[in-house]
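Once you've had a glance at the structure underneath, I'll fire off some questions.
And now, subunit A:
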Amino acid sequence: MLIRYRGQEGMLAWAFHRISGVAIWVFVIFHIVDIFLSGANPSAYDTVLQIYASPIGRIGETLLGAALLYHALNGLRIIVMDFWPVFTRYHRQLWYLNWALFMIVGLPVAFVILKPIFAV
Partner candidate 1 sequence: MQVDLRILRYDPERDAGPHWVSYSVEAEPIDRVLDLLHRVKYKVDGSLTFRRSCGHGVCGSDAMLINGRNRLACKIRVEQLGRRRISVAPLPGLPVIKDLVVDMDGFFAKYRSVQPFLITAGPPPTRERRQSPEERARYDDTTKCILCAACTSSCPSFWAQPDYVGPAAIVQAHRFIFDSRDEGADERLEILADQDGVWRCRTIFNCTDACPRGIEVTRAILEVSAAIVERQA
Partner candidate 2 sequence: MDQDFDALIVGAGGAGLWAALELAQAGVPTAVLTKLYPTRSHTGAAQGGVCAALGNHEEDHWEWHMFDTVKGGDYLTDQDAAEVLAREAIETVIELEHMGLPFNRTADGKIDQRRFGGHTRNFGEGPVRRSCFAADRTGHMILQTLYQQCIKVGVQFFDEYHVVDLLFDGGEAGAGGRAAGVVAYRIADGELRAFRAKAVLLATGGFGRMFRITSNAWSLTGDGVALAYRHGVPLQDMEFYQFHPTGIVGLGILLSEAARGEGGYLRNDSGERFMARYAPTLMELGPRDLVSRAITMEIRAGRGIGGKDYVYLDVTHLGRKVIEEKLPDITEFARIYQGVEPISEPVPIQPTAHYAMGGIPTDLHARVIRDADRTIVPGLYAAGECACVSVHGANRLGTNSLVDLLVFGRRAGRQMARDVRGVDLPELTEDAIEPVRAELRAISARSSGENAARIRSDLADVMMDNVGVYRTEELLSAALPRVRELQERYSRVHVDDKGTVFNTDLLEAREVGYLLDCAETTVVSALARKESRGAHAREDYPERDDVNFLSHTLAYRAEGGPRLAYKPVTITRFEPKPRTY
């Protein structure tokens, strides 16, 4: 059904929101566990850290950042409409605005995070 229905911006916005929400979950699990390790078993933690610092880790981190940024911006879009329902009229524009902000903030961040891969 989800695939058969040709939803427009609103449906895409929701699908991404949901996917990103679940994705962040996965990361949150790892993240709390590894931080826990930093206290419980510092040397194990430092090994895990190597993974984060590796190229694959950095790409993953970028994706996490993207998911978080999208989810945060779109979450705000939803909240704005919830409290001021007139904004539903501009939900498309808000979504495109989200993408603009996403690019403006996200690209430099991605650059900073990914730079070390190329620097090596």
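As a working rule, contacts are C-beta pairs under 8 Å (C-beta built on N, C-alpha and C of every residue); 3 or more make two chains touch, one makes a residue touch a chain; residues count from 1.
For anyone wondering why these and not others, all candidates are chains of the complex that A comes from, given by their letters.
Worth saying up front: this structure is predicted, and the values here are computed from it rather than measured.
Colleague: Could you work out which candidate touches subunit A in the complex, given the options 1 or 2?
Modeller: Candidate touching subunit A in this assembly: 1.
Colleague: For subunit A, which residues are in contact with candidate 1 within the complex?
Modeller: Contact set of subunit A toward candidate 1: 1-2, 4-11, 13-14, 78, 81-83, 85-86, 88-89, 91.
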